[in-house]
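First, the structure itself, so that you have it in front of you.
Removed from the display is one protein chain of the complex; every other protein chain stays in position.
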Amino acid sequence: MKKGIGIALVALIATVAAASAQGAHRQLQAASAAGLSCKSTLEIPFVTPLTGGAGFLGQDQLTWAKYAVATLAPQMGLKIKLLQGDTPVEQGATPATTLAQKYIADPKVIAILGPSTSGAVAASSASYFQAHLAHVSPSATRTDLTYTVNGQREGTPAFFRDVPADNIQGPTDAAYMVKTLKVKKVVVFDFQEPYSQGLAAAVQSYLQAHNVTVIRQSAPNTTTDFSSYVTKVPNDADVVFFPTQQPPAAQTFAEQLVEQGKKAIMFSGDGSDTPAQYNKPGGYVSVFAPDISGIPADKDILAGWKKANPGKALDAFGPPTYGAVDILLTAIKNACTTGHGTVSRADVLHAVKHVKIANWILGGSFKFSTKTNDPLNAKFYIFQIQKDGSYKLVA
Amino acid sequence: MSDLTPGDPNAPALPEAEGPAVGRDEWVARHGERRLARGGRLGEMEQRLRAVPWWAFLILFLAVASLMPAVEASGYVRRVGFDTAIFMLLALGLNVVVGWGGLLDLGYIAFFGIGAYAYAIFSSDKFGIHLPTIVAIPAITILGALIGLLVGLPSRRLSGDYLAIVTLFFLELFETVMLNGNQIFGHNITGGANGILNVDPLSFFGHTLPVQHQGIFAVSYYYVALAVFAVVFVALRFANLSRIGRSWRSLREDPLAAEVMGMPVNWLKLTAFATGAAVAALTGTIETSLTGSVFPLNFSPTVLITIYAMVILGGSGSQAGVVLGAILVNVLLQVLENPDQARVLFYLLIVVGVLAAFRLTRRLAVLAVETIVLGFVIHAIVSAVHPSWATEGHSGFSGLMSHWVLVPSTLTPWVGQVAYGVLIASVLGITLLRGWARVIALPPVLYLAAFVWENLMIPNPGPTRYIVLGLLLIVLVIARPNGLLGERRVEIV
Partner (left out) sequence: MPTFLQLTLDALTLGSVYALVALGYSLVYGVLKLLNFAHGDVVMVGSFIGYGALQALGGSANPAVPVWLLLVLITLAAMAGCAVLGVAIERCAYRPLRNAPRIVPLISALGVSFFLANSMQLLFGAQQRDYQSYLLSGGSLYFRGFDVDTVHVPLLRIITISSAFVLMVILWFMVNKTRTGRAMRATSFDGEAAAMMGIDVDRVIVFTFILGSALAGAAGVLLGLRIPTFTAIGFTLGLKGFTAAVIGGIGSIPGAMVGGLLLGAAESYTAGYWTTSWSDLVVFSILITFMIFRPQGLLGREDIRKV
């Protein structure tokens, strides 16, 4: 008797499994083709690390994203709800793929802001592409997301970013070091994560091609005490290339360099661009945009953001997030106009590619390059930290 | 004398004996069990449930799980279902090592990683090797078992806490090697921080299972995971019922006595390690075949702690328990990501907690009335004085609750922080009160908790998830130290 019930249940499971696989297939096809009314509330999830070691980056970007949605959406006549998806870097790729499934299944989601980390983009871009969801990242700078490197391209045509890739920053920095600083010996660091490893590799190859001695060092990303690393910096090294994404780490390293009497100058990437936290005089920082507090057109935006976020400091990752929201909303608005009041994911994806923004928050106007989904004519600016801790543009 | 031995009705009738029959008196021997068993209706229910064979539960569970995709077609739910199945498998494996073997293995997740990386290396474009799934999965499972044996070797000389630290070191070692694996003597073996991508999906006899269709997760992987889960569950169950399972039990209860009785204690420990490692490696292959990539940070201590939480919450030593624990914890973490669902969950938890603490008594009624009235009174006063401090929504559950809880339109940061601090202090204070004092003091604390939840915690789902998990761990572990379904004590020497 019990055996009979068992067998019957197994048979039931098998039939149900087969049936559900069929039915779900049909249902899914229907869902993705539908269009949404431009007057309804559309959802844009922001996929970024909100907890864990890189949580501070995501939290900061979040303030700008919220501010952008709150100010720009009413201006464009859109109703946008910002969702939050947390991809802590300690958990690898799994949160990114799970969140991708969640947002693909949500019919009100029209486009994605982010993912902020290159790893998350690599893991989820294929899914978004197949679901026709445009995803614009304010900070994923790994080169092979939009370029084909070693026969491999990790991003898909649905992936866009509004900051230049690492393959521009590396040579720019290295060229400055060679031409202006006239270096002979450079220590190059990486932090065992994709951002710094990409930059370090690019800088190293440029320097070595120009006959500069390069010494490589690698520190875990969570290092905060650099004493042993500083000890190994040779006394005659000219520059230490330190592409960290944690400005306090750069500050600590700079202080410990002084403490141990080394004369090397520090050179950091855009990850360290936070004058409030990294302000040791003499160092250099390369950033993909001039400081927006120096751009007159952004005065109101900055004032508004400061009012909404009292006590928070301006840093590198926030304004591109604002810009990415700008891109998405502009694309949605354009798609709504051409679609006469209805918009679908595929429409937005198409519109993003052709977005043109006149008052770009990072200065000038914005357009995507036609060859890759990177900003057109992106370049990096080099700042030197002055005696009073402020950043001054030098190149 | 025969009425003292009820036992199995099919047993042959016992011959009459003179004097006490030592060792055959089951009814007396079961005295302890009867004392601990619950009385009344609940006790009867428990007895009836106990009589149902375990595989009936398993089949029922599988049936419900299989029906789930039919009910909910969203790729997200399936993905969560797949993740839950993976966690259930990992919990089963850890249960073997910790629950049955009594060995504190803090490096368990490394075997998961070994399985994942091995599959990625042998079935991807990385080195051009594309082993067919039929070969790869069993091979990697055996590899996991072998490495488990290796790692278990130190356990011969170490016990308890020392074993814990050595296994934890092994985990850190594994992470370091994987993270730096792109520089091993100049060869890029593990891809370093960038991991390995473009891993093959599962393929059986030449027929590849596609991972997704139009971006939506394919349901076939969910069924594969369920099938593997069923097989592993049954296999482990039989292992537990067999001689080796009994040896593990005696090893766990008292290793010294086991050794003295002549059991090969070292060998038993090794087999426990190896079995757990094999299950973890197998799980790693399936997970990687779906995600198509592997990164070193997927195997961090956070995941390890989550799995431990599942095992302990569910009741280590009990397979059904750890499965239940896995489902609860995973679903909890997912639910807390979504503000609306998190809100419902919070109020549900409060209600359940209060019910469990006060049962259906007069005190409960007084408490409920007091809380609700207090809330409305405060809300009314505040909205009369400062309307912007008490906004009201209209739709759904959140709209309903916003008539009771204060939801200011803008919250100055320090208010939230101070409220949180005061909440913690008052909760600690409440534990010091007793009786009616507690009942009277509780409503303001509950209201404050609702305020903090609504305004500070829901807008920040990231840390809130883990705060809730942490609190749940503490509370549940104190209330039921043996876990939800655990019956046996687990003693680590």
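Note that the chains are named A and B in the order they appear, and that numbering of residues resets to 1 at the start of each chain.
Please note the rule applied: a residue touches a chain if its C-beta (ideal position, glycine included) is under 8 Å from a C-beta of that chain, and two chains touch if they have at least 3 such contacts.
Please read all numbers here as calculations on a predicted model, not as lab measurements.
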{"item": "Residue among B:N298, B:S316, B:Q334 or B:T371 that touches the chain left out of view", "value": "B:S316"}
{"item": "Touching the absent chain when the full complex is considered, from B:F170, B:F299, B:F346 or B:Y447", "value": "B:F170"}
{"item": "Chain not shown: contacting residue from A:T51, A:S272 or A:N373", "value": "A:T51"}
{"item": "Residue in contact with the excluded chain [from B:A230, B:I305, B:V354 or B:I372]", "value": "B:I305"}
{"item": "Residue numbers in chain B that touch the chain omitted from display", "value": "98, 104, 154, 157-162, 164-166, 168-170, 172-173, 176-177, 180, 183, 256-257, 260, 301, 305, 308-309, 312, 316, 416-417, 420-421, 424, 428, 431, 456-457, 460, 462-464, 466-467, 469-474, 477-478, 481-482, 489-493"}
{"item": "Absent-chain interface as seen on chain A, which is shown", "value": "50-53, 55-56, 58-60, 192, 217-220, 222, 224-225, 227-229, 231-232, 246-249, 251-252, 255, 258-261, 277"}
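The rule is short, and it goes like this: only the chains that are shown with their structure count from here on.
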{"item": "Centre-to-centre distance between chain B and chain A (centres being mean Cα positions), rounded to whole Å", "value": "33"}
{"item": "Contact set on chain A toward chain B in their complex", "value": "2, 5-6, 9-10, 12-13, 16-17, 19-21, 23-25, 27-29, 32, 50-51, 55, 84-86, 88-94, 97-98, 100-106, 119, 122-123, 126-133, 152, 154, 192-194, 197, 218, 220, 310-311"}
{"item": "Sites on chain B touched by chain A in the complex", "value": "53, 55-56, 59-60, 62-63, 66-67, 69-70, 73-80, 83, 179-180, 192-195, 197-198, 212-217, 219-220, 223, 291-293, 295-300, 302-303, 334, 337, 413, 460-463, 466"}
